[in-house]
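Okay, here's the structure, questions in a sec.
A single protein chain has been omitted; all remaining protein chains appear in their positions.
Here is subunit A:
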Amino acid sequence: MARYMLSVHSREGEVREPPTEEEMQRSHAQLGVIEREMAAEGAWVFSARLHEAGTATVVRMSGDEVLTTDGPFAESKDHLGGFYLIEAADLDAALGWAAKVTAAIGVPIEVRPLAGFADEPRA
């Protein structure tokens, strides 16, 4: 088995029709079904939704001093909105889960293997 992060990206200020209350509920219900399915098949490891990028704080070293600044680290319009950590046999299996998630919420999903898991032969 390998582990993959399915990250859900949201684009700041993207002009999209705001979802109706009904659409939101349907999408949440679908996600609930997918997440239960992940758990039942032993694929689910961990998942989380993040607050918006504006709530981020970055801590870095500046010389000998620790500097704390407001805002996200990457100066980009795309931000991580949440993620799933899953276990899957191979990339096709991981892409299968990503397809279900994107179908439910209509947002692109990046699928990336976790280092230190994929490379290790089953002992």
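Following the convention adopted for this analysis, contacts are C-beta pairs under 8 Å (C-beta built on N, C-alpha and C of every residue); 3 or more make two chains touch, one makes a residue touch a chain; residues count from 1.
Note that contacts and distances are computed from a predicted model.
A.B. asks: Among "Sugar ABC transporter substrate-binding protein", "Lactose transport system permease protein LacF", "RNA polymerase sigma-70 factor (ECF subfamily)" or "2-oxoglutarate ferredoxin oxidoreductase subunit alpha", find the name that the UniProt record gives to the complex chain excluded from display.
C.D. replies: "RNA polymerase sigma-70 factor (ECF subfamily)"
A.B. asks: Write the list of subunit A residues that the hidden chain touches.
C.D. replies: Residues in contact with the chain left out: 2, 89-92, 95, 111-113, 115, 118-119, 121-123.
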